[in-house]
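For this depiction, one protein chain was excluded, whereas all remaining protein chains were kept in their positions.
The block that comes next holds subunit A.
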Amino acid sequence: MPAPIRLRELIRTIRTARTQAEEREMIQKECAAIRSSFREEDNTYRCRNVAKLLYMHMLGYPAHFGQLECLKLIASQKFTDKRIGYLGAMLLLDERQDVHLLMTNCIKNDLNHSTQYVQGLALCTLGCMGSSEMCRDLAGEVEKLLKTSNSYLRKKAALCAVHVIRKVPELMEMFLPATKNLLSEKNHGVLHTSVVLLTEMCERSPDMLLHFRKLVPQLVRILKNLIMSGYSPEHDVSGISDPFLQVRILRLLRILGRSDDDSSEAMNDILAQVATNTETSKNVGNAILYETVLTIMDIKSESGLRVLAINILGRFLLNNDKNIRYVALTSLLKTVQTDHNAVQRHRSTIVDCLKDLDVSIKRRAMELSFALVNGNNIRGMMKELLYFLDSCDPEFKADCASGVFLAAEKYAPSKRWHIDTIMRVLTTAGSYVRDDSVPNLIQLITNSVEMHAYTVQRLYKALLDDISQQPLVQVSSWCIGEYGDLLVSGQCEEEEPIQDEVLDVLEGLLVSNLSTPVTRGYSLTAIMKLSTRFSSDANSVVSIYGSSIDVELQQRAVEYNALFKKYDHMRFYSEHCCFVQILPALQVQSTHPPCFTGSIYTSSLFYRFNLHVLYYLVSLLFQANDLLDLLGGNDVVPVIQTTLPTKPASAGGELLDLLGDLSLSTYSKNGLKIEFTFERANPNPNIAVITIHATNTTEADMTEFVFQAAVPKTFQLQLLSPSSNIVPALNQGSVTQVIRVLNPQKQQLRMRVKLTYTHKGSPIQDLAEVNNFPPQSWQ
């Protein structure tokens, strides 16, 4: 059997492959060779084979069959084997697999090996991928090595201990004794890793934190030495001595000084020193300054020091290096709440960062800008933010638009400014505003009564320019529907459109491909509303949609049409048009709670709610000649006299009063009088039992009397046999008949009645509508 090819040879060969397929073939061939070599338990070449496997694994090919081989290599006595074996273990094994536990014994042995480099391999592997079980088993060995005088091993043991503590926090206590003299070390490697270990312990345990607070003076001293000492070639980075250690010490100081006045005071001077003396021309100096600023802002530092820190950040913002600008913005974002005024001083620089090319910087600058907006700077800031909104990437637009709305709501200097700002957002980023903005904006506009004319005019103009942005179109449609009369009446500053133009625009929205179903709903409703305000005919448009494929639109169109047919004369009764005024207020209320998903559901909910209210009010207000006939038939029949008070309905609140004043319904015509009485069926509260009593005041009998009734779809009706079908003349008797109505949905009871009888030889037929049953009869 020839020796397996060398690693570098294999790499060279694979790299000559010109296609993916060719590479795959080579790999498969080599894997097969390696597999058979493994099967032969070849010790000599195992190392080489595993190394090749690791290369192929890096290319993305499966290598799990090499896992056990790695363990065999680790157990070998040869250093080369161990090196590759441990590397393989770290790359191919992970703690989810039981195989890794087999390593435990080998690692234990190697932790006690006579060669420090072998011990080093074991510590490295344990500290990189040791599972909780392994850590529990080997923590003792690590602790032992933490106390050794060999700095090469001590530094590795410290970081290994960090890993053990992360995996098994309960073991933290056992490392405490070993930490005693860690900071007295001269060796920077040990110092650095010790500081990392101490940091880990203090972050995890308040007790440890208290215990280690006494180290603050020592840490301060070490830091001071680093800064003050002369050039040390071994640790120098661009003129700074061991920046890695400095940064870690600063971080530990931050944790120790956090809520402690004494410690904070003890580190005050050194922080000031670092902040002022560190060379800022290179990244490394700025890295230290950055850590210093973070520490100053987090501990209980005196105000002078805090101002110093913020000024450093301000200088960072002007740095050419965008990485520095980035960390400055991040830090300022963290401190803007606590040191608001100090950060305000750098506002203009922050705003300039909005124009930066880098996405991360732009985002932070945007967040920070919004945090800095207040009553004093709102106008200037908004100008910049709106400009940003115009030009920024789509990923920012939604957040920016929301931020603008929030800021405008909080600090708007005037209503007109507020509405102008909203308009600007809708026109520049209209498609990105969040769903709940539309009802919120409608509410805002409603409440700004004096701005209605101005708003509707501007929105109308915006619609003429662009109908693609749905939120803008929706808000505009709504406004035009509401305030269309203001739009055409000459109250606007510029030349007003005529009614037909406005209707054309709304119609255009209905047919446009750009309009979503929700938007179409808005425009249809707007057209309907305008039919009560405009003299031109909006009817035809609405009726077309009676056969629309969109169910929502179809339903609206049909129901609006029904309204139109009956209430033609109402269009100009402005005082009776009050019910249309109710609609907007109710619309807005009904869009809450925001858990409704989909604005179609939301808008249809309030649409139905509004029509329901409509029916109520209409039926109550207009008795004679004006009752709604939904059950078919075009006869408008004057019927029921009620003792309804004649006060006109006004906005929502009095609705309930009107219902409460109703009395018994009666029919009286041509001498025939029918009275309705009610009772509730005991077993089933959903059934209303109505009894009619028919009496005759004329001097002739009414014979062949038949009473028929029909109810809307949601009800069920049962008509029992009448007592007789002759209504005797001159009130000498009555015909009674029981009607049982099932009303499971507890809706307002409505009934259509047909009466036929013969009187003095001629057949008489009459139709009537009963709408004002008292609430007790159906609730």
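Note that in this section contacts are C-beta pairs under 8 Å (C-beta built on N, C-alpha and C of every residue); 3 or more make two chains touch, one makes a residue touch a chain; residues count from 1.
Simple rule for what comes next: contacts and distances are computed from a predicted model.
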| query | Just by its UniProt name, which of "Electron transfer flavoprotein subunit beta", "AP complex subunit sigma", "Peptidase C13 family" or "Cytochrome c oxidase subunit" is the chain not shown in this complex? | reply | "AP complex subunit sigma"
| query | Per the definition of touch given earlier, which of A:N105, A:N283, A:S402 or A:T691 contacts the omitted chain? | reply | A:N283
| Thinking of the whole complex, not just what is shown, which of A:D98, A:E234 or A:E450 touches the missing chain? | A:E234
| query | Which of these touches the unseen chain: A:R6, A:H340, A:K410 or A:K760? | reply | A:R6
| task | Over the whole complex, note the residues of subunit A touching the chain we left out. | result | 6-8, 11-12, 15, 44-45, 47-48, 51, 54-55, 58-60, 78-80, 83-84, 87, 91, 94-96, 115, 117, 120, 123-124, 127-129, 131, 152, 155-156, 159-160, 162-163, 188-189, 192-193, 196, 234-235, 237, 242-245, 247, 251, 283-284, 286-287, 290-291, 294, 322-327, 357-361
